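Below: the structure, in structure tokens.
All protein chains but one are shown in place.
For clarity, chains are labelled A, B and C in written order, and residue numbers in each chain start from 1.
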Amino acid sequence: MLKRIFAGALALAIPFAPVQAQEKVLKAVMHADVRVIDPMWTTQTIANIHGMLVYDTLFGNDAQMKPQPQMVGKYDISPDKLTYTFTLRDGLKFGDGSPVTTKDVIASLQRWGKKDGVGIRLMSFVDKLEAVDDKTFRMVLKKPYGMVLESLGKTNSSVAVIMREKEAMTDPQQQVKESIGSGPFNFAKDQWVPGSKAVYVKNPHYVPRPGNEPPSSFAGTKFAGVDRIELIWISDPQTAMSALINGEIDFFEAPSIDFLPILEKAKGVKLMKTGTLDSTHGMIRLNHLQPPFDNPKARQAMYHLINQEDFLRAIVGNPAYYRVCHGLITCGSPLANDGGSAMLKDYNPKKALQLLKEAGYKGEPITVLQATDHVTITPATQVLIQAMREAGINVDAQAMDWGSVVSRRAKKDPPAQGGWNIFVTTTGGVGSANPVLHTWIGAACDKGLFGWPCDAKIEELRNAFAFAQTDEERKKIATELQTRAIEQVVYIPFGQWTVPLAYRADRIDGIVPNTGLAVLWNIKKK
Amino acid sequence: MSVTSGNILEVRGLQTQFNTLDGVVRAVDGVSFDLARGETLGIVGESGCGKSVTALSILRLIPPETGRIAGGSIKFEGEELTTLGEEAMKGLRGHRISMIFQEPMTSLNPVLTVGTQIAENVVRHMGVSWRAARERSFEMLDLVRIADARRRLDEYPHQLSGGMRQRVMIALALSCDPQVLIADEPTTALDVTIQAQILDLMLELKEKTGTAIVLITHDLGVIAETTERVVVMYAGRKVEEAPVEALFAEPLHPYTRGLMRAIPRLDIEADAAGMRPRLQEIPGLVPRLTQPIPGCAFAPRCGFATERCRAEPPPLVDAGGGHTVACWEVDRVRASAL
Amino acid sequence: MAVITDDLALPPRRFSLATAIRRNPTITFGAVLLTALIVVAIFAPYIAYSDPFKIAPVNRLRPPSERWWFGTDQFGRDVFSRTVYGARVSLFVGLTVAAFSSLLGLALGLLCGYFRRVDGIVMRVMDGLMAIPSILLAIALITLTRPGLGIVIVAIIIPEVPRIVRVVRAVVLSIRSQPYIESAIAGGTKNAKLLMRHVLPNALAPLIVQSTYVCASAMLIEAGLSFLGAGVPPEVPSWGNIIAQGRTFFQIAPWTILIPGTFLAITVLAVNLLGDGLRDRLDPRLARRL
Partner (left out) sequence: MTAYIVRRLFATLPVMAVVAVFVFFLIRFAPGDPAAIIAGEDATAEAIAQVRAKLGLDRPFMEQFFIWILQMLQGDLGVSIFSNLPVSRLIVQRVEPTVALTLSTLFVAVALAIPIGVVAAWKARRLVDRLVMGFAVLGFAMPVFVLAYILIYFFAVQWQLLPVQGYRPIAEGFWPFVESLILPSVALGVTYMALIARITRASMLEVLAQDYIRTANAKGLATDRVLLLHALKNAAVPIVTVIGIGIALLISGVVITETVFNIPGLGRLTVDAVLKRDYPVVQGLILVFAAAKVLVNLIIDISYAFLDPRIRY
């Protein structure tokens, strides 16, 4: 009230306050801050969100996870499934007004194919990638790889976005300096305040898919529903929640589950699940290179320490938003199965220690990388450490911020020399629904992700999946893969959960459902 | 205004007390005296005898957090000061009754110019403009014989010598033509030659303005040179009062006699080294003032003391010629050699 | 007014506890409070009725009740037990930092005050350190290595040392210029002996006073560091950690912030009061400088 009186008084006092043309601004708080503007270079989800605003992709997976053309107008697959011919839609332009040509597309795909795990896999089957003309290009495969369009339309981790050739020529190990794409928004780099705010303005050169196709996940017509989007970074979810309730922001991607009851009651605020699948999947990663977890028996012993409910309660709290999942493929997805899940169901800490001892563990300290500043990983790690300590395991918990965990986990040295034994992380539920896109299930030894599980059979099964022709075959392979991966303990799952996003229903509408990723196109401000 | 007596100031049974952790201190315990118009009255006594407190009581400058006037009356031109409103009291201070303090080095505000400090008094009480007040300040500085007075107006106290500062204090005190000037040890902190100059100045100005002066000091030499009448105080009480000649001719209280014996001879120049002449020659200590003293306060240190001295407070008796003394053994004292 | 108290002869004092308390209410109050907190810290295992580390997610974020006196946190850990154990961490940090920075500051201060050549170098370094805001310096130091109680203590000590060095050095310099010291130097007294006999006793009072303030500030900095995620490991029940973990639940579980916050404030208050009282008793000159 006071506020209004003051504001009113001031409005009277300053009649010449600048009147701007009613610019529609969407103020959104995401789960993280935009720090890297190269969505190929990093796997961070926030860079992905940024990328999806600025760039466009050749294909977009729809709500049924089927790839649909996005930048591509029409495409053709040869009967032997070895030659793909793509033609771009007419009139596509980058944010700077320059036209999108096949040169840009090929350079972008090649860069992506060097950086992203899925891209690397795809490129290993590509024989030739060549331009036919400015708008048409051809991809020739060595083998009939079955995941070409899915890979091009993938939305988790490094996405196959199309950049200008100039930027696409950047070394994949270096970040691009400019973020200019052919997506619905332009990135206003001059207004970017890393650690606080990233600003996007409507791209005047953007050409949406014609025909006003209804949006379905990443497929369908995308358009800029507002003139300007401000991604504001608020690290404390409680503050962000209050800001939403107070009307300071319109959209809050990752509210803390504990506050959902408050948000549900708040006037004008609505909650919405982003997808049919749970969005996040918790993983405990063991280092396969260092004792004791170089021994599969020791790794398997750890299963008996994990009671998923303990983790999920600590992270999420409200059972309506989490799900115990005794599998590696996202529970609830078409390929979910119970292969190997029996091993995950025997919670018995005493047995864990006994098995560890049998595997040769003699009470050496086990180094756990403990993130101190992460909303979900921090509490999960704390639960793990406590469970290990209670079981009688000698834990050397190394507390550090999440950024340091990220850097430390890349070290293959023994724990005493700066390496590690265990860290906790999460992955997206949509990606882990697919054995090929689910990079953490891989066991590519040195070339794989941190922890470096090494198992030829797992990799074979993943390849086989990509070449499988029928759904039954795929399901069968997925089950086999999961069984094997659980035996090998590529990681220990501790359940999956989803966090609904919260928004001011009295101010905005048009949020695209079922994306599993907060995309902000098509949102309109009332 | 009382015209019945020629007294401008009448103090009767003044009691001033302080609260300390050790109990109530009776710093002034029933002191009475009068001040006639244009008169110079000396109050003399050792440190702690209550003479400064008496002065502050007259101006009601006893800090209210710790002290208060507990009884008695102070009449200024017939007006009762102990019950006067604070605002009216402020109107008197610096105007009709003004005061000079002991320490010229610290009594002037170090961060304000001399001119400002005098002029603000003039502005406060004479209702004139700052410009006029500044002119008056200049005249006053000139009057107290400060050379180059106009330039000095804009100087700060630290730029002046001790003697000059005391001159400034006098200029300040007299700037509004007060009826009464209370000077509390005005020369103690100065060296001997300056002391004489300042005292001469005060007397000279008194002649010019007709201001009555209460001169508070522990120095009987100063008393002898300057005052007309003397009040001797001990432990918060008045023990003797007499015209100055009478007192020096025949001191009647053993304490006064002790003081006389302790006068430093100027040729010794004990104070030339900056040391205050302390009157330590009287044996014994000043009594505690937290307990009521049943008899004569000086009895423990007094060679003439009897049982009665310790038991009953001696009344002030008239010894003739305006000479009064509070001593049971006055006859024995009178009979003994000085 | 000063004149008056000087004028009064005060009777000799007899010692009595009641009088002592009346004379030094702040010291008494601070000391009693601090003693109580130290007792709580020492006997934490007997006072806390449950394991402060025990995670019980089923009981998360329960409000204070008979079973959980101060409620539970996001892991279902008992806030009362954690708060009681937290007294150990906060007091340990406060006291260790105070002790070590005093020793270090004393040594450097004596050196600087005494040996003019060392003085130039050391004081420039101290000026440099003082120019960097303490919490900034502390987080920067902590990120050099992994957070742990030891490194947190070191990181708090380093920015605090210059403050002590300055105090000690000032005392040494003022004592050095006293005639009796000058004559002692002229008389050939050995440096070490001189320091022990004359300088040390004089430096002690301001040092003790200063170190109480350092102690209070150390406890606040420790909490601040934990709050920023750069403090002791998160499972350690320090008050800062309890607050840091509780802050994201403040609106639904305010007890996780308010209770340890109150304890922290009371402890700092106790130490500050003790410091104020000691300052008034030991070193009235310091009162002006706070």
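We adopt the following convention: a residue touches a chain if its C-beta (ideal position, glycine included) is under 8 Å from a C-beta of that chain, and two chains touch if they have at least 3 such contacts.
Computed from a predicted model, the values in this text were never measured in an experiment.
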Result, missing-chain neighbours among shown chains, is A, B, C
Considering the complete complex, identify which of B:Thr40, B:Thr82 or B:Ser107 is in touch with the unshown chain. B:Ser107
Listed residues C:Ile55, C:Leu111, C:Val154 or C:Ala223, member touching the removed chain: C:Ala223
Contact residue for the chain not shown (choose from A:Gln175, A:Thr221 or A:Asn295): A:Gln175
Logged for chain B, residues touching the omitted partner chain are 56, 59, 61, 65, 89-95, 98-99, 101-103, 106-112, 117, 120-121, 124-125, 156, 158, 169, 172
For chain A, which residues touch the unseen chain? 1-3, 6-7, 10, 14, 17, 33, 35-36, 41-43, 117, 173-175, 177, 192-197, 232-236, 239-240, 242-243, 245-246, 248, 373, 401, 403-404, 406-408, 410, 418, 449-450
Using the document's contact rule, name the residues of chain C that touch the chain not shown here. 1-2, 124-125, 127-137, 139-141, 143-145, 216, 220-221, 223-224, 227-230, 243, 247, 250-251, 254, 257-258, 261, 264-269, 272-273, 276, 287-290
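Assume only the chains that are shown with their structure count from here on.
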Chain nearest the overall Cα centroid: C
Could you work out how far the Cα centre of chain A sits from that of chain B, in whole Å? 90
Indicate the whole-number Å distance between the mean C-alpha point of chain B and the mean C-alpha point of chain C. 51
Geometric centre distance via CA averages, chain C-chain A, whole Å: 46
Which chain C residues sit where two or more other chains touch them? none
Residues of chain A touching chain C in the complex: 236-238, 241-242, 256, 258-259, 262, 309-314, 317, 370, 372-373, 375, 378-379, 382-383, 385-387, 389, 397-401
Chain A-touching residues of chain C, taken from the complex the two chains share: 53-55, 57-58, 60-61, 74-76, 143, 146-148, 229-230, 232-235, 247-252
